[in-house]
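Of the protein chains in this complex, all but one are displayed in their positions.
The block that comes next holds subunit A.
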């Protein structure tokens, strides 16, 4: 008998049911333009090395003596030193330049570039005979590359990329590390230079430096550079590069250093911020349980990117989402939804909204793991951005949930919470809420409980609010509100009639020529 998935088939045929889960899940990808300040807890694209280096003193006492002198060196003097043939002057000049570039305020990036020093610095990178010079040049170039795109471009166009990649192999750890940093800045400039680096085989060169003995400071820089190599879309990094990086990322994710973990998570978050095939590559590595564990980490710098990565993964296919669920994401999310930081609450609500866009069994798992109470709390008390994500979660829930699940949602206060939000100052959110209400009515119709739901909506003050929305300035909002009122809150509806030509009485006759009937 055709009982099988008759109900499931039918669900997708309902009116207003054009939104397939996959469409609901594309939301974050589509939004690009930002009016806000760049998010404060996101990762840096480029960094300048402004450390005062206590090692300076330790490494070579001779620098120490003229340290004071160098700080007051002018650019003209630097040019003179750097362009001289004297090794000492070269080193002194380079160091003076590095110090200028490392000062806290207004480093003279542009001036140094315009003084024509870059080709010299790049040349010095190859001076294996003089590690100090190599180091100072590398540092200076690192800081120039940390500037605007134009600055980075100057560094690259002077041939620094192959030079830095060779330098990675330097036996002197601090020099190699500086090269890692410089390459990170270049990779962070954008997809073009990122791919230039990848084509120059930067990845194997970097990965070969990861050993059990690598100091943690070095690993931090390296992880950050790797994360920049994974970063940026349009286009994404080549698949082959991703495949190369992933095993090492996995390894780094199992270390305990907070900074390494943070950047490794950011790297994963970039890799998962894409279409399902991109997500799949990451999920295949078996990394998901570790990410879920890191979501429960204490440090916000780790929690944020881990949550973002998982959020990306659950925006993927049902199967990918299931991997995250099996890894226990649903038991971690409630505490993140109650996190003290609104930004974490928001990200958690976003993840929940995407899980709620899944099939009824996944919604059931959400219910079992107790996600509904914190979700409804967020609708009531979260900040606006969080409320907006939570509203999506409710709408997705109501569109994919079974009648029983939807009832549970209403009984837990979900309806009241979304009705209260109908006065928010955001047209899209209002529309999403109206969608949820309409979904609830469809569930009620199936149970023959429409009248009951009407009363409940009215009691909760929702009817007043929906009626007010009939004056909303946004066309779609007011039409949708009107539609709800007409369909569920008024008694009778008009019917249409197709009129035909007639005379005194209506004709009853069939056409003479009759084709064969086929139905």
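The rule we apply is simple: a residue touches a chain if its C-beta (ideal position, glycine included) is under 8 Å from a C-beta of that chain, and two chains touch if they have at least 3 such contacts; residues count from 1.
In the analysis below, contacts and distances are computed from a predicted model.
K.L.:
One chain isn't displayed here; going by UniProt, is it "Trafficking protein particle complex subunit", "Exportin-2", "TBC1 domain family member 19" or "Protein phosphatase 2, regulatory subunit A, beta b"?
P.N.:
In UniProt, the chain excluded from the picture bears the name "Exportin-2".
K.L.:
For the chain that's not shown, point to the residue among A:45, A:424 or A:485 touching it.
P.N.:
Candidates A:45, A:424 or A:485; residue touching the omitted chain: A:424.
K.L.:
If the hidden chain were put back, which residues of subunit A would touch it?
P.N.:
Looking at subunit A, the ones touching the missing chain are residues 1-3, 6-7, 9-10, 13-15, 30-37, 342, 381, 383-384, 424-428, 431, 455, 458-461, 464, 468, 472-474, 476-477, 492-500, 502-511, 514-519.
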